[in-house]
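Okay, here's the structure, questions in a sec.
Note that one protein chain is taken out, while the other chains of the complex remain in position.
Take a look at chain A:
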Amino acid sequence: MNHSISLTVNGARRDFVLDDPRVTLLDLLRERLHLTGTKKGCDRGQCGACTILVDGKRINSCLALAISHDGADILTIEGVARGDQLHPVQAAFIAHDGFQCGFCTPGQIMSAIGMMQEAQAGNDPERIRECMSGNLCRCGAYAGIVDAVLDAQGQMDESNQRRSA
């Protein structure tokens, strides 16, 4: 039986016909939309490489059935830059060597963006490490990742202060 669903992906509405309900959001993004920035690492919710934002919240897209998320608003790594202008978290990862091989990086960046919106960690490195524990980095770039998130968080705090001043 076919199922029709529609999603908003990086700001654009996309309609799909699913001939099988087993498709995850991760596979839909990669195989149907060819948005391969979202990575398939473990495919079991353990590594965080598939992290995307769904309705503003970071989740593991490998453990989400696409059919169950009919109507959802999805943001992937392909949707965070504005043209050639990188998202501040992307720029901070480059500035602080927040990666080596880069496979976990899209998930790390989406997780960091989600974490900053959750506003639970602030600029406390220990809380950032805890709040990012769902993203594994086999190269061990954690020190750079934490520095990058701290930097991006600082920039966001500054721009918020400027806006409220």
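In this section, a residue touches a chain if its C-beta (ideal position, glycine included) is under 8 Å from a C-beta of that chain, and two chains touch if they have at least 3 such contacts; residues count from 1.
To be clear about the criterion, contacts and distances are computed from a predicted model.
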Among "Molybdopterin dehydrogenase", "ABC transporter permease", "NADH-quinone oxidoreductase subunit M" or "Exodeoxyribonuclease 7 small subunit", the UniProt name of the subunit that does not appear here: "Molybdopterin dehydrogenase"
Contact with the hidden chain (one of A:E31, A:D97, A:E118 or A:D157): A:E118
Among A:T24, A:T38 or A:T76, residue touching the chain not depicted: A:T24
Residue, one of A:R44, A:R82 or A:R162, that touches the chain absent here: A:R44
Contacting the left-out chain in the complete assembly, out of A:I59, A:L75, A:V89 or A:C104: A:I59
Residues of chain A in contact with the chain not shown: 1, 3, 20-22, 24, 43-45, 48, 51, 57-60, 63-65, 67-68, 70, 111, 114-115, 118, 120, 124, 126-127, 129-135
